[in-house]
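Only one protein chain is missing from this complex, and each of the others stays in its spot.
By written order: A, B, C and D. Residues from 1 in each chain.
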Amino acid sequence: MVNPIYIIAILLGSAFLIGLFQKKEKGLAGILSVLALAFAVFVSVSWFIHFTSGQQEVLQIFTGGARPPFAINLQMGLEESLFTMVINVLGLLGFIYLYRDFREEGIKGSVIFLVLMMAMNVLIMTRDIFNIFVFLEVASIATAGLLYLKKDFRSSAAGFKYLIAVGVISSFLLIGIGFFYLHSGTLNIDTYLQSNPTAVKGISMAIFLILIAIILELKPFPANGWALDVYQAAHPGISAMISSGTATASIYLLYKLLPLSSNDWTPYLIAIGLITFVGSNILGIAQKNGNRLLGYSSIGQIGFMLTILGLAPRLGEHFHFIFLSIFISHFLAKAGLFWISGIVQKQNIKEWSVLRKNSLLLFMFGFFILTLIGFPPFPSFYGKWQLIMELAQQRFFILIVAILAGSFFEGLYLFRWFGKVMKGEEEKENSLVIKWEKILPPVLFTIFAVIASYFLNNASEYGHSLNLIPIYFIILLFLLDFLPAWIKNSLVITAMVIYSVRLYPLIADDSLRLIFAGIFMLGGILTLFAGYSIKGKRAGFFPFAVMMYAGLMGLIEAENLFQFFFSWELMTLGSYILILRGKKSLIHAFNYMLFSLGGAYLIFIGIALSYFGHHSMDLNILSSSTMPGWSYSLLAIGFLTKTAALGLHIWLPGAHAEAESDVSPMVSGILLKGGVFGLILLFLLMGAEQSEQHTLLYVLGWLGALTALVGNLLAVFQEDAKRLLAYSSVGNLGYILFALAFMTNVGWLTALTYSINHFLFKTLLFLAIGGVVMRVKTHKMYEMGGLIKQMPWSFIAVLIGIITLAGIPPLAGYAGKWLFYNAVITKGWYFQGALVFFSGTIAFLYCFKLIYSIFLGQPKDKFRKVKEVPIWYIIPQAVLIIGIMIFSARPDLILKPLGNMLAQSNYFPTDPLSWENVTASTNLGYWSGYKIMLVIGVMFVILLLWLMLMSRKAQKIKQFNIVYAGERPFKPETTHFSHNMFSHYYKALGFLSLPLATGFWNGVNSVTHQVADSTRRIYTGNGQTYIIHILIYILIVYMLMF
Amino acid sequence: MNIFLKILFVLLGLFIVLNWGLIMSGIIRKIIARVGMRRGIKVYQPYINLIKNYSLRSQLTHGVMFYLGPVFRLSGGVGIFLFMPLIYGSEYWSNFSFTGDLILIAYFMFFGMLGMALGAGEGGHPYSGIGVARGLAQFTAVEVPFTLAIIALAIQYKTLSISEIVAAQQGGIMHWTLFTNPLATIAAMLSFLGAMGHSPFNVVMAPQENPIGPPTEYHGTFLGVLQTNRAILHVVEAVLYMNLFFGGAGNWGVLILKSFLIYFWAVFVGMVFPRFRVDQSIPWLLKIPLVSGILAIVLLMIK
Amino acid sequence: MKYLGLEYITVIAGFLLLIVGLWGIISQKNIIKMIISFSIIDTSIHLLLVAIGFIRNRTAPIIDSSVDKLKAADQITDPLPQALVLTAIVIGIGITGLMLTYALKLYRQNKSLEINQYKSLKW
Amino acid sequence: MSDKQQNQEDKFLAPENRKHTVIGPEGEEIHVDPLNDYFCQDLPKVEAPYKGILEKFLNWARAESLWVLAFGTGCGSIELPPLFSPRFDAYRFGVAMRPTPRQSGVLIISGYLSVKTLKRVIRSYEQMQNPKYVIALGSCTINGGMYWDSYNTINRLDQYLPVDIYIAGYMPRPESILSGFNKLKERIKNGDAEGANDYAEKLDWYKANQKKIIKDWNMPSYNW
Partner (left out) sequence: MKEIIDHLKKRFPVYEIGEGPNGVILMSVEAAKLVPMLTSLKTNHGYGILVILSAVDWLEDCKFQLTYIINNPDEKRDLGIRVFIKREDAEMESIHSLWEHAATFQREIKEMFGINFPGSPRVDEPFLLEGWDNLPPMRRDFDTKQYSEDTYFPRPGRETNDPAEYMKQKLYPDE
């Protein structure tokens, strides 16, 4: 093994050597630097391999030929090798990234860079306190020197502020070191620790100064204005070094120095970290500048790591895993993002949409953003999960809330950024100049992150239980993205069929899961069929579609809460990107993500609360939660964000309406059932009929009823066809929630019937309307009209869809209504029930508006030649119609086994529904779908034949041959009665549809932004203010501590 | 029972109901005329109108759905008839009520409405759309008190089967829902006003300002079908209310008398009150009828 | 304590200077004055460090003819703080130099030495 | 159609009825000829009556159920509402008002007809279904009445529509109108009131007369 001292020697040596070079030898200088850095990487990697392959013995390096008290010693252990390795890899890649910029500057850059790298290596390895001071200063000088190279006066100002601030901080460090020496007589950490630290008096002040100085180097909120300016001003390549490199060194330094203190720093570290995490993430919300935003995020992440450091004693054996996963995510993602920022060279995040020009860069950008936020299967997800669960086990619920709040705010601004990159306004004139050395480092870091994910997944406590096949398939799809869409579509459909076949035996005897699996898989396959109509590559669609379906299937398959949450997040992520693909869906996808994120974190907390006191992650720990009220409520609210209950519904209409034609049915007909499945799972585990959560269920019941009312009422007043359907989904999900809250056999049967029906008709309607919208290229219903002649198939599909939706016999919707009445009366929730039935009748209004405005009335000139929707839309529609017909004629085929399942299992033992052939009956009433269908069918045919006989000679006339008081219609646009069709209804009941929820969330939004915007004004930009912040910070921590 | 015999009785019942519907509307028109000190139409005038409409020589059609609209409408009317038990205790006159209960009828009413709305919609006339929009809007409010009344009945009789509800009301006039549950009856009978579409709830048709509402474009045979349906539907709806609130009927005579009186209630109110706009009728229906429906349920819950 | 020892004077002076320096760095708007204040802080810390290593009645830790090499450990003051001071001075000079370079660059770019003028990066 | 006539039609063609091109959703050009695309171009056919007793029965039914289109063309329309008042009570004769021509069988021309009104009257008449009847009130419809020399009021209605019954008077009282209804019933029962078939048969003649004075017809020949 090469002695690690050579890292320092080589780096420093080459720096000096290069210093001797002339300017024109800069090429040579570059090669020499790369070689030196590569050597450093080699040494640290070899040591890391050495230690990971079982070696435990720590290498002590003695310089100056003397033992520690008399000379400085370095140490190389597992931790040191790991950290030097990541820093050296970062250094090597960072240098390659900066290579061209350095060449322009001559040799200076390389020299300073090598010195910086050397300083960071020493900081990690050294065991001498004064050495720490020296090399911290060296690192600062090198950083300032690198800043100096940029010819921008803002960068110079930032550099000066940085120097002043770091100077003051290091002064305190030096004073601390001085007094440390005065009291302990040594400067060596190990020596001090081996002596009896507690016996030494007066030393606590010295250690306080040392530690607070190191903490200040880590830029705690709010004493961090100087650092933010640096992040913003510096060359992104250098910012990457500061954010990932220097911060890594500093945090390891803190880790190393913490044992010095006899005081318990943990609460202070936790507090400092959390304040930094939450505070700087809140301030990030108001940021528009990309680099500065990354700075805020960086600081937030470091704060998070500080918290974890503070929690180290409590986390025990899990500490290393948690810390590592968070650290590695931050390290890779932040460096990668800064590097991408350097390629983009845009300040305002709005202008980042230029990234879309390069799909690789776009992919990496998304990858890093998601890594930062901690979505599965990215590394930090595992760490966060572990951390929250450990905290829950130790009842640190406040901490959980704070951490998740911080993560939420971080997710907020990162997703907004992501959205703007994906869908923001196109930059015309700018094109991306991409050089190989700029793109190589982020690519490598992406690969590292994938590898890290793999290892962390294996290392995590529950990771091995995950089913990773879909993930591999997603990765495969990413690699195959260059293929034409139809090949990929076939591939995905085949895969889903195979997966369904594989899955079937596993859940065959669980009707509940079987039904939802059927909805997810069958629905998925059907909606994917529509995708055949799209030509070209459809880049980036299929991986995320599969991701969504994988998530949904994961929910079904989940055996423990970790799998469940993993799948939940996967589904959210996939669907978010699918929604984001729509043309105008930027803000809607963002809203969706915010609510989903918030909901997911509530679920997270709920799971954590339930986990308390248990030792396994089994699903059924929910049934024995120690604080059932809290955990069930949180879980329910979390699921309700996905099912868009009243108050949490505002994301849904836009998201569903603006998504692509074949994505709308996916997210509406299918995805929403994910939330329903969550609720069902929760309610099942809550303990069925013996449930003691009466209040919760009662509230949920009312919530469901009100959601149904408001959703349907709002749908009535829509002019946008897809938005109308989306609001209708809100209403229908309200029914389902209401029926679920009954917690009775019939209630659940109702809910399941509704789920099946909603899947059938809403997928059908969204496919049909989506096809129409695709053809006519507008969402506005009043712009369409009279399309029945051009699109008879779509008309039939919509007709069947709305008859089912409205619950008119003989189609399947009536099954739901009938069960509903029985359930309501059995349960005794009469008024809620009446409200729900009222909303059911309101559904007629929008059903009529939908079919009338689009297919009937006056055809418009523009659409005289539109064609019927593609066959690929009609096939799934036909299948769904057949499904509806079968379910209508023989509801017993599905409802009977379901009822039996609900009755025979322990869920709901009383089964009031009995079947006699095809007739269902309860104590209250009876109903025979088959016979009704027969009677109505026969009657209808007879009457039709009769009328046809009577008016067989009828003259066919055209659109303007209508009675018009002796006049003729002016033009189709003014003759089509559609816009604001229900204005009279608005006059009567419009007060129920006031946008209170939107107003509330807008208020929350503006308050948050106001807080963020006014708080960030503490960073006045004046260097002296920053110094004052630092001094006050020290003072406050001191006063709190002593 | 033999299915053919059943069908025979169903057709016979349909015939009786259709004729009674036509005659009833003639009688009602006659009464209205006499109240207005007029001689009024001939009692058999509805028959003449029907014959005339069926015998028009030319017909127009706007398209398939225009054609299907009246079929849907008539299917709706006949369907409700088919699912309705007519005479209490008679297996012959209970039609196909074994296929479904009260809820089936309540929801099957929409079948005809929807078909009519679509047929009128294909006519392409804006007034049709306006009429349908008004009609549907008003109907949502009509349904609320009716739903509450149904729930009240279901609580009271612990069944949703119409036959059983009728059975529970046998044994004297004081057993009628009218007296055992007056509040529910009030709610239902007030919503009946809205369902019948007489003044003050006739803005849907609005014969003066929107020529005749949804059926603006319908004529000849189509109109004949609609009139046939109307004759059947008025009787059948009255029979529904009769079964639910007025003790049902033990024979055809009682059925005819009761259905006439119930239908006359709507006509009577219509004679006295002027027309509501939709935005007035909805709040009205959501005041007294709604409150009495809620009170009916509350009282039952307290018991 | 009969009289104030040199080390105490040094320590007190050091702290006073530290406060003066911090005050200067906060209150002076001129960049050069801020750099001077920083130097004062630097100096104050050097003073403190030297004071820490001072042991009364001993000589400087320079091994020359005036010190018995064998008893050096008992005659000289603690050499380590002094070594630290030397290093710190070097680093301090480095930083001060860099600061002055920055000041020069800022002045060249913006013709101003007021720290208030450099607030374009904020919030 | 001669060139001159063609030119004249073009001159009075309403802007919204001119041929125009719109851009469809896929960017394709769609040529719209409103008269052809919005309106049915077919002409009415003569609908032969049934024979014998059936036709007699149907005619009786038609005669006993006269649905009048509520369309007042001139000052005579003020005489129509009293018809349905208790004093005259036209309902007892099976007469009723309908607001839509589709459902009405009788068109009452109640007074003078300016060219502008005539256009609407013809359109409404054509929208009624066979069989249909026209009753004309007052001297204005017979020979122009006091407007006999006006530049924009027609003189003889029967040149433009097949009139079944003229009721003289200026204006006729409700009693005379009732009597007119009875006369119409007689005509119908006798099978003489075949105005609709007459109109279909002699459509060219009627149309020529109509188009002579109504120059901006702006519709296909027959308004279904």
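Throughout what follows, a contact is a pair of C-beta atoms (placed from the backbone, for glycine too) under 8 Å apart; a residue touches a chain by one contact, two chains touch by 3 or more.
Computed from a predicted structure; not experimentally measured.
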| item | value |
| --- | --- |
| Displayed chains contacting the withheld chain | D |
| Residue among D:Leu58, D:Ile122, D:Ile142 or D:Met219 touching the omitted chain | D:Ile142 |
| Residue of D:Ile23, D:Leu54, D:Ile78 or D:Ile213 touching the missing chain in the full complex | D:Ile213 |
| Residue of D:Ile154, D:Leu184, D:Ala200 or D:Met219 touching the missing chain in the full complex | D:Ile154 |
| Those residues of subunit D which, in the complete complex, touch the missing chain | 8, 11-12, 115-116, 119, 142-144, 148-156, 159, 209, 212-217 |
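Keep in mind that, in the parts below, only the chains that are shown with their structure count from here on.
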| item | value |
| --- | --- |
| Centre distance in Å when subunit B and subunit C are each reduced to the mean of their C-alpha atoms | 100 |
| For subunit A paired with subunit D, centre-to-centre distance based on mean C-alpha positions, whole Å | 69 |
| Centroid distance [mean C-alpha coordinates] between subunit D and subunit C, Å | 112 |
| In subunit A, residues with contacts to at least two other chains | 955-957, 959-961, 963, 965 |
| Per-residue multi-chain contacts in subunit D, two or more chains | 100, 102, 224 |
| Touch list for subunit A against partner subunit D, complex | 775-778, 861-866, 955-961, 963, 965-972 |
| Sites on subunit D touched by subunit A in the complex | 16, 20, 22-26, 28, 30, 32, 34, 37-40, 42, 71, 100-102, 119-121, 123-124, 127, 218-219, 223-224 |
| Of all residues in subunit B, those that touch subunit D in their complex | 33, 36-42, 45, 48-49, 51-52, 55-60, 207-208, 211-212, 215-220, 223 |
